[in-house]
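All protein chains but one are shown in place.
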Amino acid sequence: MVTDADPQFDPPEDSTTDAAAGELVNQTLTAAELAQDQSSGRSPVGLHVARAPEAGANAEAPSIVRLEGVSFYYGSFRAVKDISIDVRAHQITALIGPSGCGKSTLLRTINRMNDLIPGTRVEGRIRYHEEDLYAPYVDPVEVRRRIGMVFQKANPFPKSIYDNVAFGPRLNGFKGDLDGLVESSLERAALWGDVKDKLKTSGLSLSGGQQQRLCIARAIATEPEVILMDEPCSALDPRSTLQIEELMAELKEKYTIVIVTHNMQQAARASDRTVFMNMAEDRAGYVVEAGPTVGIFTDPRNQMTEDYVSGRFG
Amino acid sequence: MSNSQAITVGVVQGSLRRRRVDVAGTVFAAALLLSLLFTLAVLAILVGDQMTRGLPVLAERGTDFFSASLSSRPAQAGIAQGLIGTAMLTAMVALLAFPIGILTAIYLEEYAPNTGLTRFIAINIRNLAGVPSVVYGLLGLAVFVALFRALGVGTGRNILSGGLTLAVLVLPLVIITSAEAIRAVPNTIREAGYGIGASRWQVVRQLVLPSAVPGILTGTVLALARALGETAPLILAGAVLGSFSTGGSLGDLFGGPYTALPVIVYDWARKPQEEFRALTSAAILVLLAVTIIANGFAIFLRNRYDRRW
Partner (left out) sequence: MTAAAPLDSRLRGTRARRRNERSVKAVLLFAAVLTVAISIGIVSSLIFEAFEFVRSVDLGRLFSAGWFPRRGLFDLPTVLAGTLIVTAVAMLLAAPIGLASAVYLAEYASPRARSIIKPVLEILAGIPSVVLGFFALTWISPNIVRTLFTESTGFSLLAAGLGVGILTIPLVASISEDAMRAVPNSLREASYGLGARRVTTSLRVVAPAAISGIVAALILAISRAVGETMVVAIAAGASGGSLFTADPRDPGQTLTAAMASLATGSDNVTGNSSAFLSLFFLGFVLFLLTLGLNLIGDVFVRRTRQVY
């Protein structure tokens, strides 16, 4: 795709560049978006016909986000370099690697959260349904409505549980059954049972694990297509961690998940694909190996990967 | 061998059991406490002194003291004009300085790019906060009074000049305290907002500001308290010393001579007659009541909402 500096850039020219791939993706998009539109038109959760692929690596699953040669700079410091990976629809993609290798930075480029840090810069292309997310005409706010995020430390707003979940839909001018949407989002986040009698109490009154599930409910209430999770369990106890992992397995029927994790067992247990990153001499993160999770953990091609997954470093 | 061991144990036990009297430490602590008590004592004497002199006046004059106009005869002098002036000046400060100050703080904390202009504005505001209030009076005299005179509003020495001067005076205070309150809102809240697709203004308006409101409120009330007690800038910006009369119409209120409670205190404090001493103390009691209530309210707000994230 050609990046055009003109903000009035016309869309049709753009989508015809990569005809074959484009058609495939456009179909997926339509399906996904239709599903999305239906649900925001208030259909009960169960009504969703999940196009769930079989668990494990489904090589046929179409790529929904594709990074092509992505480098990221804080000022003149290059934090990650030349990353090319595919994120496939309805799968859980795990980013693993030692501390400081740029996993979180990379994750945050996908929904342009890093735009908020002054003096940063992205090179390369990040494509979402073939659209260049960093094209000049793209509004980062719209990107984040489609690619949601769950953070390392649960960060509920200092508002009621209800208002936390309803916040996103209200921003979008949601006109419909807000109560129903809040309930279904909390249900999908496996929190409804815990909080249904205290929706008016502050989100900050919940336990750590519940807060994180509230944040997940908040993220899915805006009906995103992709959910980015930045070490969502690092502050949680093992039991809450397992609950979140179970939740992720359910959520991938409807959403695509990218998760950064420090915990290799978590990656092995919960993800379909794993991307192993490491730090180069110049402290820039790069991808050592990426592929189906089973392969990465049982039969890594790279010696460094093997050392890392077997706990010999990192 | 075992003997020497026993001795060592004895020495250790002895030194652990002995409660040494730490003379230097005790004296030091006592000196510190004394300095603190000194300050508190000054406050108590100050208030007590005004009360012994001022309370009889308030008791004797009653509401008359609050409703009577300025006069050169102590038995008839009252603070009505000062109360009206102070109320109007306070209202003008709230109307002018609060919106501009809070908007500036939002700009600096949430919008401003890290450029030379931004840094210049920030340094400039910090320095403005340190400019003595009497210098703001000169600004009022040279800019606002001159402006109203040029516009043909009498001598220009009207309450609008005074209000504008005080508003400009407290503006840096409002900006700095509001900016601190906004900065104290943790970044995770902003990230959460952006993460679900809120725009910058939506994040500021719906997430940051509600969390920062107690801090901003504290700052604005402190600024009001400051404006309530300021005297020097008003004297320069045309507040009237000595008695005067106005017809009480709206035109008089804005175009005519004006004064404020602290200005009356200054005026009376300089009068040679002994009776005015008591009147001054009575006016001070009213002024203290107003400023202490305002400051106390601000402190209460801050302690109440001093949220730990």
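Order as written gives the chain letters A and B; numbering starts at 1 within each chain.
Please note the rule applied: a residue touches a chain if its C-beta (ideal position, glycine included) is under 8 Å from a C-beta of that chain, and two chains touch if they have at least 3 such contacts.
Because the structure is a prediction, the values reported are computed rather than measured.
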_Touching the hidden chain in the complete assembly: which of B:Ala75, B:Leu103 or B:Val213 does that?_
B:Leu103
*Among B:Thr8, B:Gln76, B:Asn124 or B:Gln273, choose the residue that contacts the chain missing from this document, as touch is defined above.*
B:Asn124
*Given the contact definition stated above, which residue among A:Tyr137, A:Trp192 or A:Tyr286 touches the chain not shown here?*
A:Tyr137
*In the full complex, which bits of chain B touch the chain not displayed? Write them out.*
22, 24-25, 28-29, 31-36, 38-40, 42-43, 45-46, 49-50, 99-101, 103-104, 106-108, 111-112, 120-121, 123-128, 130-139, 141-143, 168, 171-172, 175, 199-201, 222, 225-226, 228-232, 235-236, 241, 262, 265-266, 269-270, 277, 280-281, 284, 287-288, 291-292, 294-296, 299, 303
_Touching residues of chain A against the unshown chain: what are they?_
11, 14-15, 26, 29-30, 33-34, 37, 128-129, 131, 133, 135, 137-139, 141-143, 146
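Here is the rule we go by: only the chains that are shown with their structure count from here on.
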*asked:* Could you list, by residue number, the parts of chain B that touch chain A in their complex?
replied: 113-114, 186, 188-199, 202, 206-207, 210-211
*Going by the contact rule at the top, pick out the chain A residues touching chain B in the complex.*
111, 113, 116, 118-119, 141-146, 148-151, 153, 155-158, 167-168, 171-172, 215, 218-219, 221-222
